[in-house]
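Only one protein chain is missing; all other protein chains are in place.
Per-chain residue numbering starts at 1, and chain names A, B and C are given in the order in which the chains are listed.
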Amino acid sequence: MKRFTRMAYKNPEEMIFGHAKFPVSQRSNIQFGAGYVVPEVKVAPGEGTEESKEKMVSECRNIAQSACERAVAVGLPAFMLEQEHIFQQTSNPDWTAECTRIQAETLEKYYDEYDIRTALMATSADIREEEKAPGLRDSDLYNKTMESIEASAANGASCVAIETTGGKSVSDYGIARGDPKAILFGIGVLGSIDMEYMWKGIVNICKKYDCRAAGDTDCSQANTAMFLAGGLMDKDCSHTIAALARAMAAARSLVAVECGAVGPLKDCGYENPIIKSISGVPIATEGKNAVCAHSDLMGNLTAAVTDVWSNESVYHRQEMGGTTPEVWLQATGYEAALMNTAIQTGKGETLRDLYTLTDKYRDPQALILAYDNAYRIGEAIVKYGNDPYLRARAAALEAGAIINEAVESKKMYLTRFERDSLDNALKIFEELPSESDQFIDECIRKYSRKVAEFDPKSYGL
Amino acid sequence: MKRFTRMAYKNPEEMIFGHAKFPVSQRSNIQFGAGYVVPEVKVAPGEGTEESKEKMVSECRNIAQSACERAVAVGLPAFMLEQEHIFQQTSNPDWTAECTRIQAETLEKYYDEYDIRTALMATSADIREEEKAPGLRDSDLYNKTMESIEASAANGASCVAIETTGGKSVSDYGIARGDPKAILFGIGVLGSIDMEYMWKGIVNICKKYDCRAAGDTDCSQANTAMFLAGGLMDKDCSHTIAALARAMAAARSLVAVECGAVGPLKDCGYENPIIKSISGVPIATEGKNAVCAHSDLMGNLTAAVTDVWSNESVYHRQEMGGTTPEVWLQATGYEAALMNTAIQTGKGETLRDLYTLTDKYRDPQALILAYDNAYRIGEAIVKYGNDPYLRARAAALEAGAIINEAVESKKMYLTRFERDSLDNALKIFEELPSESDQFIDECIRKYSRKVAEFDPKSYGL
Amino acid sequence: MSYEELENEIDQSFVAVRYNVEIEGPAIKPDEDPDVVNILPTDEPYRAIALAVLYEDRDASLTNVKKALDEGVSPIDVINNGLMKGMDAVSLLYTKGFYFLPDLMLAGDGMMEGVKECEQVLGHKSETKGTVVSFVAEGDPHDIGKNLVVMFLRANGYEAIDMGRDVPTADVVEAVKEHKPIFMTGTALMTTTMTVFPKVVKALQKEGLEVPAIGCGGGAVRRDFVESFPMSVYGVEAYHAPKLADAIVKDKKTWKGLRKEYSDIVGEFVSEYS
Partner (left out) sequence: MSYEELENEIDQSFVAVRYNVEIEGPAIKPDEDPDVVNILPTDEPYRAIALAVLYEDRDASLTNVKKALDEGVSPIDVINNGLMKGMDAVSLLYTKGFYFLPDLMLAGDGMMEGVKECEQVLGHKSETKGTVVSFVAEGDPHDIGKNLVVMFLRANGYEAIDMGRDVPTADVVEAVKEHKPIFMTGTALMTTTMTVFPKVVKALQKEGLEVPAIGCGGGAVRRDFVESFPMSVYGVEAYHAPKLADAIVKDKKTWKGLRKEYSDIVGEFVSEYS
């Protein structure tokens, strides 16, 4: 496996929405990162649909059908449907097969009839449970997960994705307690190890079918941190710590690409702009049109270098404006249209900069994802590209430096909680060993004791 | 009453979001059209809240409180809450009083605590019923409507609005049957007459309090046409006819300003860009963040010259991302933030043009609202400014000319239905009498017979 | 760059596609559509009567009908073999996407005018497929949806009692007593007026009255709400109303059956119902 030790882009200004160094083509004449932004819609199956395969299949069909109808009604040239599978779908690969087949068929029907470019991303659930022997590897749940991914690939998904959960037990502990070392170990080391294990398998499966290995995002760690960090008034997780977690997540999620994933990288963890700067693959992101799912503090900024613009997730139900697949595809569709207009008129860079500057100083978490800063973190990562631990640490340190510079230049102000937790984390990170093995040994000892669910064997350690 | 016979702006390029020729100030240090865009949120009370005053008051408080919480959590500098009252609130002015009071208090509390600029628009329902004697004027329902407006003004609303329904009986008939004459009579003549009657009273009420007379929008006519027109595939109302209806609505809704309303003009009917070009007052509009309420075909374009950016309306309930007042205020708040960033960086014109060009040729209804075309329609209106009938007709003819030019220059393509209905309407309009009295006489005769609910006495005719 | 210059840079198809224009087939003459040919009568005076409806010509419709009646043609035949055939053809063209709502409304006006003329000769109301009561919920002024429902019902041979908008629940109960409808349609466009529907059902039950089904529809009404009380079925499109009525009349469906087989009954995919 070749690790990234160089940046795909020569400088941050080269990065812009709708354009990736390495565009991806899929069936139904759709491209990602090839000069236009594709809107995406994602809808969570309604309550009760988990009760039977029949209900779930029907639910999946309705979601796809509604999305297609609205796409045509408002004139979207292209869109992607992502279906995130729930436990019952992944643990029953025949559900996966049937749900994927019907969605792929529906999208294809509209492509045939209207020439509308469509794509289906099928995202299996990572149903493995570290605390139940034999843990993350070679368990029955592991096997089901891989079978389900194959069922998606074999039944018409244009691409597959997953949010792997390796390292979560330790990072959960660290996020709740503001323990930077646990977060670094959970994300940078354990997460990266587990991704390598999973993604080699996934890429091999995809090779057998007309299906792309898309990507992975650090939902279980970076997004958890952001979720707990919450709004400006929340008091659960420091926003500076959440910013560092995000930076480390980029070092982790990059592993999918190193294993052969080609994008669009899955949205959710918000680390993708950094990975794009390193790898040049197209990315999905979410922001102001994902308010249905959660509140971030960077609704515009995340659009700056996106290739697929997502709503993250919404209940499947009726709004006054239609069903939610209709309503939210229209929302992301209109934003993508704005970006595509900017591209067409040569104003892409201006819009990108406006998106970025709208939120850059709203919160430290936003700040480090501004494309210039994302690029800097990318550079820090590739400098230590061959060592997952060191590159995650470097990402965090760079993110810290970015925040501190903004504070020094009086462009950003921190609360005491944010200030103290950042100082503390950076101090700890600076003093850590420079050898991966030593760090891992220390952490195994410390967190095996503190975190009941953590099992080094799940990582081959 | 002074009619508009000149444009407020010298040319369309002068118009841009966040800036109005005549800005409006309200309590709590908020301004409209004074150099920044204000986001707005609007939430429909939940089912069952109509059962008692207590429930409705509590519902109104919750909506206000949720909105304030989220505004502070994501750092919005300012926002407006609009509460559209339902039948029970307007027909019981003591409900109006109590609901308005608690919302005003809530907003003020946050203004005091956080210095966040807040405003409350209270919109009474027009509960008059033309088909029940004595009709629109001097009926019990008329009195309640006016009392309710006074209750809002007296209990802390920063401004009041209403969607008057004069002329609806006839325009409904016309819209469903594609009868251009009925639409012109309903909107241009009856609507304008009724607005004058209502708005003189409303402006007088507001003068007694620290409350602004905001505006009126042609929900019952232009918006009905747009709603029936639906998406590209719908077959209920021709989109060219809906475009003409919209143009005529501008001539109608302008009457509020002529009577003394100062804005922000209420969103919903989509005619406001035209009225802004004529009158220079700040306007509220809705678009891509109103997908919860309905699907338009101009989600970005309507932001081009907005001063208050609205979500139109949403169920009051929970989303994964919070309650709907939270979620949708965040949505409009982020878009307003983008616009304000553009203003601050001197890129406002670019963003305005991008918004416009994204949708300009998506649909004839969008086309005529592009700010350059809106300005042209404005000019047509002021040319005949002193005659409500002639100016509405002129607006429609100009809108038709705009569509035809776009077709001729191959920038817009029409379906047969759109083409035929436009040709038919323009032909009819061109052949109409040039005297208002003659037109009115003809219409009274024709539509008294065809439209059971229509009662000329309701308009003093 | 100026607005105009920007505009000239755009390749529209990257931003928005007018699918309605893209997929439009060639124009047809309404009476040449093969399915319409099968419906339209070939013999006079029925053909002329049907064609006047098809061409939405209210005046011609009236003239034709009067002439036929004067000539002694039975009013029942005029209705069934002339006017209704024309309307059937109109409905068909609407379903096929060639005709539009205004066509339906105007053709419906023409048909109703003719029917009235026939009924005057008959001396009583003509036979219909059944009576349906339609109302807009109390406190709700939005009546366009209801107007469409009424139009579609009439166009399909039902007697539709139009109670108007903002109808007190007590009046609805009275109407059921009086008309014993085979179906009822309620329309509400607001969250706070759709709550009237369960009240109507309760009031009917209290009086021991039953209607095979009450179709509850309108902008803000959601299926989950409508299905939280009995006797009701969630109505999606106005043109579904006669199909639901047909299912009651022909297949003896109750509200339970309508709920379960909605999609099949209306003959199309309905995202809320599958």
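Just so we're on the same page, contacts are C-beta pairs under 8 Å (C-beta built on N, C-alpha and C of every residue); 3 or more make two chains touch, one makes a residue touch a chain.
What you are looking at is a predicted structure, and each value in this text was computed from that prediction instead of being measured.
Q: Considering the full assembly, with which of the depicted chains is the omitted chain in contact?
A: Output: missing chain touches A, B.
Q: Which is it among A:F22, A:Y209 or A:F417 that touches the chain not included here?
A: A:F417
Q: Which one, A:D94, A:D112 or A:E131, makes contact with the chain that was left out?
A: The single option touching the absent chain is A:E131.
Q: Could you tell me which of A:K42, A:K347 or A:K360 touches the chain that is not displayed?
A: Only one of A:K42, A:K347 or A:K360 touches the chain omitted from view, namely A:K360.
Q: With the full complex in mind, choose from A:P45, A:G280 or A:P388 the residue touching the hidden chain.
A: Going through A:P45, A:G280 or A:P388 one by one, A:P45 is the residue touching the chain not shown.
Q: Which parts of subunit B are in contact with the chain that was left out?
A: Given the touch definition above, subunit B has residues 36, 58, 61-62, 65-66, 69, 72, 74-77, 113-116, 317-318, 320, 323, 337, 340-341, 343-347 touching the missing chain.
Q: Since one chain isn't shown, list which residues of subunit A touch it in the complete complex.
A: Residues touching the hidden chain, for subunit A, are 13, 44-51, 86-88, 127, 129, 131, 165, 172, 176-179, 224, 228, 232-233, 235-238, 315-316, 353-354, 356-363, 372, 411, 413-417, 421.
Going forward, only the chains that are shown with their structure count from here on.
Q: Looking at every pair of chains, which has the largest contact count?
A: A-B
Q: Can you tell me which chain is nearest the middle of the complex, judged by mean CA position?
A: B
Q: Quick one: which chain's Cα centre is the longest way from subunit B's?
A: That would be chain A.
Q: How many angstrom lie between the centres of subunit B and subunit C, each centre taken as the mean Cα position?
A: Centres of subunit B and subunit C (C-alpha means) sit 30 Å apart.
Q: How many angstrom lie between the centres of subunit A and subunit B, each centre taken as the mean Cα position?
A: Centre separation, subunit A to subunit B: 40 Å.
Q: Mark out which residues of subunit A touch at least two other chains, giving numbers and ranges.
A: If we look for residues of subunit A contacting two or more partner chains, we find 72, 74-75, 320, 337, 340-341, 345, 347.
Q: When you check subunit C against every other chain, which residues touch at least two of them?
A: Counting only residues that touch two or more other chains, subunit C contributes 6, 10, 15-16, 18-19, 220.
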